[in-house]
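Just one protein chain is left out here, and the rest sit where they should.
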Amino acid sequence: MTAYKPYIIVWAALLILTVVTWQVSYIDLGVYNVVAALVIASVKASLVALFFMHLRKENALVWAFALFPLGMLAIIIFGTLADTLFR
Amino acid sequence: MTASLNDRGYLTEKGFRSWAYTLDHKRIGVMYMFTTLVFFLVGGVFGLLIRLELLKPGAWLFTPQVYNELFTMHGSMMIFLFIIPGIPSGFGNFFIPMLVGARDVAFPRLNLISFWLFIAGTLVVLGSLVSPMDTGWTFYTPYSARTGAAVTTLSFGIFLVGMSSILTGLNFIVTIHKLRAPGMTWHRMPLFIWGMYATSIIQVLATPVVGITFLLLAMERIFGIGFFDPAKGGDPLLFQHFFWFYSHPVVYVMILPAMGIISEVIPVFTRKPIFGYRAIAYSSLAIAFAGFLVWGHHMFVSGMSNIAAIIFSFLTFSVAIPTGIKVFNWISTMYKGSITFEPPMMYALTFIFLFIVGGLTGPFLGALATDEHLHDTYFVVAHFHYTMMGGTVMGLFAGIHYWFPKMTGRMLVERTARVAWLLMFIGFNITFFNMFILGFRGMPRRYATYPAQFQGQHIISTVGSWILAVGIVIMFYNFVRCMYKGEPAPPNPWGGKTLEWTTASPPPTENFEEIPVVTDWPYSYGKKGE
Partner (left out) sequence: MDTVREKIFPEDPLVAYQSAKLGIWAFLATEVLLFGGLFVTYTVFRIKYPAMFHDGHMKLDRTVGAINTVVLICSSLSVALGIAAIRQGKVRVLRTCLLLTVACGATFLCVKYFEWSKHLAEGIGPGTDIFFSLYYMMTGLHGLHVIGGMAALSTMYVLAGRGRFSAEYHTPVEITGIYWHFVDLVWIYLFPMLYLIG
């Protein structure tokens, strides 16, 4: 049973964060709605990656495989925006 | 030790099923090679037809519509069905496990799936010929979303080919990380492996973007979604950003394996250790990374913002640095070496010469002011044929002449190879150097008709294409004839020091009787008695 406990705790945290982000969306915070939603989503994503996907226990190579594509994603987003935002 | 033809190694087992269901990376590599070389010839025929039409200024042989289809199919076939899979899926599959001292790739079943995905993709692409694409291989929207041609079919075919490419790259990355023989540290790996590693990273990260691009194009045609359609509030340049985010890095997928082959061939035929091993190794990674930052340089005249244009132009110049590093190191390797000019070396030297020409014409296009005039002219056509054909294809031919004895257990005929090479070299330069000037004078690309003042140069290029074609045919004749009638090859005809030369020609199915233990890098030439 003790093997299951960490997962249940993370699951509970994810549920709480889901409720939070859902309810916060009903409050008008202007641009901070976007910030709040993305920050909460990123926290949830990190919990899933670190604990459910066992990234916490993996070596540097696996971390590189996990993080590098995010860097590439940033490049394509910013490169495209460099065009579309300034036309 | 006299070579005999009795032991055919991995080629022993016969029958369709032994090939179709094989898990042997060598057989899978051979099947890829056959398929991609067939598409090289088919794509080449389309190229010859293009040049034939351009003999006269008017549309005399084909209608402009058919001409559009010809250059689209020439480009699409050459790029997606020949040059991208070519060296990686062919030589990569055959030689990566052998060069790292493994029995196979990390995921052999996935490898077989990759191959059949590739075949499925090629069949779908061929199926699209019922209503051939006429958009150019770049498929720009909005035309590609509206044309009556079989865009969705072709997109799906390329999607499958792309999936194959992704899974192959993934397989290679894990193989290189995990299956190197004991003692083979990263810095004792052959440089072909470094090149393939960098290539595989690009394949894994860039190909999905073109995948989603083709998916969205198909969705636009089927469901009317409007991301790329100005009439629906969409942005045609978004298509171009996605398309080039893949298609620029993919030119490094094309060139890095070829550069890897050159790094293997030069030391062997110079009898000298490679100069600047780490510089060459790291430059492969640098090229792969820098290649992801510059895609906007294909879009300078598209209406992109000035800020983006300036940033992309600046970054484009950075890619030249690691490339130059490689060229200088190859030349330094040859300095004071014992050079012999067997066919692999001839093609390797040809690569360096022609690739430099192609590479030096890149900055003309990367600079905003000159690109304004040169974009979409024959200057661009010349530039990419010098880099892709003068570069990658010559590198491929160098690899074929180098590794043919190992793969088939037979030697090629040197004299035939030299005759073919000479015709190719002459034909290639006549065809394509002429195009730099043609483009500079203002001849646009993808036009079936043109003003009479350009006809003289077009005739020159067409005649050049015939000389080039004859050379290629002679070379392929050499391949096919020697596959059956060539002299038996010894295990190590060239005196190479990478691991594949320690096995028989052709190698046994399990590659090595015992997995070797590596104690040195594979370039220790020129020591006593070598």
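Which chain is which? They are A and B, in the order written, and residues in each are numbered from 1.
What we mean here is this: contacts are C-beta pairs under 8 Å (C-beta built on N, C-alpha and C of every residue); 3 or more make two chains touch, one makes a residue touch a chain.
On a predicted model such as this, the values are computed, not experimentally measured, just so you know.
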item	value
Per the touch definition above, residue among B:30, B:96, B:179 or B:400 touching the missing chain	B:179
Option touching the unshown chain, where B:234, B:362, B:439 or B:464 are the choices	B:234
Candidates B:11, B:170, B:301 or B:325 - the one touching the absent chain	B:170
Residue numbers in chain B that touch the chain omitted from display	23, 102-110, 166, 170-171, 173-174, 177-179, 204-209, 211-213, 215-216, 219, 223-227, 232-235, 238, 241-242, 510
Residues in chain A touching the chain absent from view	3-4, 7-8, 10-11, 14-15, 18-19, 21-22, 25-26, 33-34, 37-38, 40-41, 44-45, 48-49, 51-54, 58, 61-62, 65-66, 68-70, 72-73, 76-77, 80-81, 84-85
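Note that in this section only the chains that are shown with their structure count from here on.
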item	value
Chain centre separation in whole Å, for chain B relative to chain A (CA means)	38
Chain A-facing residues of chain B, complex	177, 205, 209, 235, 237-238, 241, 245, 292-293, 295-296, 299, 303-308, 311-312
Residue numbers on chain A that touch chain B, as the complex places them	61, 68-69, 72, 75-76, 79-80, 82-87
